[in-house]
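Let me begin by presenting the structure, written as structure tokens, before commenting on it.
One protein chain omitted, others in place.
Presenting chain A:
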């Protein structure tokens, strides 16, 4: 946790200065992520649907080799460019993806993207099509699932010039219902601009 805070802070400070030049200043991600927000997120993430889906995929796929993971990831990336998307379609149509999409929609723009990973870092469900199928090489997985049951990672806020908002990714380790065993990880990309607006409006 101290490492997490330190890293977040340094990243925030490093990126804050240049961003402010052309865009609104980057919001304080960590500060915006109040317990109430965390509670809301956990309210619909730490649920049976997520655990059941992750558990099911862990059971189904199990611990796989890097070769298999690379094959699946490459297939995913190939499908992104192709009209034929069996793996992507299958993943996006599963109940968890449908659920996450609905959660995203229900948030009225607060959550930009949600995806859940299994113990291999492979996607279990996602609200939209991600660039990769495997997140195991990224901080959102390495700093969460690999870090243990309490692993949490706030990625640095990014300016989305297309929709003119700040985005910030929150990732943390998913555990079983008892909260003891890590089963996977979840990443929730938050519209920090919207979060900030709500925080200001609510205050």
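The rule is simple: a residue touches a chain if its C-beta (ideal position, glycine included) is under 8 Å from a C-beta of that chain, and two chains touch if they have at least 3 such contacts; residues count from 1.
Keep in mind that, in the parts below, contacts and distances are computed from a predicted model.
Novice: Quick one: the chain not pictured, UniProt calls it what, "Methyl-accepting chemotaxis protein 3", "MucB/RseB N-terminal domain-containing protein", "ABC transporter permease subunit" or "Inner-membrane translocator"?
Specialist: Of the names offered in "Methyl-accepting chemotaxis protein 3", "MucB/RseB N-terminal domain-containing protein", "ABC transporter permease subunit" or "Inner-membrane translocator", the absent chain's UniProt record gives "Methyl-accepting chemotaxis protein 3".
Novice: Please identify which residue in A:38, A:98, A:152 or A:199 touches the non-displayed chain.
Specialist: Result: among the candidates, A:98 touches the missing chain.
Novice: What residues on chain A make contact with the chain left out of this view?
Specialist: Touch set of chain A with respect to the missing chain: 44, 47-49, 52-53, 55-57, 59-60, 94-96, 98-99, 102.
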